[in-house]
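One protein chain is absent from this view; the other protein chains keep their places.
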Amino acid sequence: MYDAGKVLTGIVIFAVLVTFPFFLSAGKAGPKPDPKLDTPAIQALGAEKQCVESKAFMKANHMQLLNDWRDNAVREGHRQYVGLGGKKYDISLQNTCMKCHSNKTKFCDECHNYMAVKPYCWDCHVAPKEKKA
Amino acid sequence: MLEKAFYGSKLYWTWLLLLLGLAGIGFGTYLIQFNQGLKITGMSRDVTWGFYIAQFTYLVGVAASAVMLVLPYYLHNYKAFGKITILGEFLAVAAVTMCLLFITVDLGQPRRILNVVLHPTPNSILFWDMVVLNGYLGLNAVIGWTILGAERKGVAPPQWIKPLIYLSIPWAVSIHTVTAFLYAGLPGRHFWLTAIMAARFLASAFCAGPALLVLLMFILRRFSNFWPGSEPIRSLAKIITYAMLLNIFFLLLEVFTAFYSNIPGHMDTFKYLYVGLDGHGKLVPWMWSSAFMALTSIILLVNPGTRNNESILPWTLVMLIASTWIDKGLALVAGGFIPSPLEHVTEYWPTAPELMISLGVYAIGSLVLTVLYKVAMAVKQEVGVEVPH
Partner (left out) sequence: MSIDRRQFLKLAGLSAAAAVGGPVAANILMRSQLQAADETPAPGALTARRWGMVVDMSKFTSEADIQRCVAACDKAHNVPHIPTKQDIKWIWEEKFGNAFPDHEQVYLAESLESRLFPVLCNHCDNPPCVRVCPTQATYKRPDGIVMMDFHRCIGCRFCMAACPYGSRSFNFGDPRPYVAQTNPEYPTRTKGVVEKCTFCVERLAKGLRPACVEASNGALIFGDLADPNSEVRQLLKERYSIQRKTALGTHPSVYYLI
């Protein structure tokens, strides 16, 4: 190989640079996200606590649901959603979702922070006021 | 071929480093704008397009001017332009790159720029501007690179390049017509609502662009051995003369319509620009300087003695470029917004961050131009003799 010394040195430096985030945070994994559902609004739902859709669906699809809601409510003017069990909901992030999940920092942010996801909905949409814990 | 850009004198590398530095500072300033929003510019609720869009408008004209070399050479076999068509094409690449950058830095939500592609809107002129600008960039990049590559190898260029070259001719006209349409179809802006807008744009493009090209050739002569000879320079000077005469003639036509009809909507902006309106007149000294430089450059261009004098011509062209730049790069955009649709006068002046970002974009464009011209010059030096293309 021509310039074997330089090439191998380059490969080693490259490998170190590419893997340094991994071995820098080795053993420092954050705690598993624990989104809390203990808001007054949710407790008031009684025994039959039900979201717009099932927990499994929401876990996987809430992003898509919100996108669809956004386009349907704003662009089509369709502001009513028929959810789980035929229940009807007003399509609104602030006035429907956040009415029950009024603890954004202990619910939404739990998983989002863990996954380093920064949805910029909150640049415009007003997050519910929370008491400083 | 690109590797030729990596071999150069100390001066060449210093120039590149300087441009990179300016581009870096511009980019850093842009990050501030990205974070804080366009409030750091001089724009306002009444004047919502400013320096960035004005530069984009001016540079589209510069880009379109490549056709002034391509048309005579490829359609009419004007051999004198054979050596320099590549310079026009590469200038077009650099200019369109800057246009796209200026549009991007002007956007309020640049993260969403792909929405223009994801939600195509054929009734919007801005959609078509995106199409023709990107198309023209691609056309000139492919044409220039292919022809240069063929020249380097000493062969004729491939046959498929000919239709692309012919396409680039009306396409050049289209990019500036579409840009003019951005302005000329808006019902509330009487300064812009004129059929002659596209014609004025093209006339000023075809004098300013080739003027810049000739200046670049003088610069190339200074820093490399390249000189196409007097004939192409003189031909271009003639083209520039007629285009500038048309450009000023069209401006005077506008002035006549406004002031003979005496309709306030038509007159108000001219008044603001040349004498001030409601006590506001930041642009007045600029406009009269532009007029003086336009007149002077026309006199020096019309007179063959001064036009063909290679010591005087560069200064004439500098004045011409400055004059057209003030007209298109300062007056046109701000003028359309003053007075506002509610008959208020809110003046506009670019802020320091705005100018710094613009300087950064110009630096990037100059960088692209320098690298492309370096490659072209190196190929021409390597080949020595001109290959028919």
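Which chain is which? They are A and B, in the order written, and residues in each are numbered from 1.
Methods note: a contact is a pair of C-beta atoms (placed from the backbone, for glycine too) under 8 Å apart; a residue touches a chain by one contact, two chains touch by 3 or more.
Because the structure is predicted, anything quoted here is derived from the model rather than measured.
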Residue touching the undisplayed chain, where the options are A:Lys32, A:Arg75, A:Lys118 or A:Lys131: A:Arg75
Touch criterion as defined above, residue of B:Asp106, B:Glu151 or B:Asp327 at the omitted chain: B:Asp106
Touch with the omitted chain, as defined above, among B:Arg189, B:Lys328 or B:Lys374: B:Arg189
Touching residues on chain B - with respect to the absent chain: 36-39, 41, 43-46, 48-49, 106-110, 112-113, 115-116, 118-119, 121, 123-127, 130, 182, 185-189, 336-337, 340-344, 346
For chain A, the residues touching the chain missing from this view: 61, 64-65, 67-70, 72-83, 90-91, 94-95, 120, 123-126, 128-129
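Everything below uses one rule, namely that only the chains that are shown with their structure count from here on.
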Distance between chain centroids, defined by C-alpha means - chain A, chain B (Å): 46
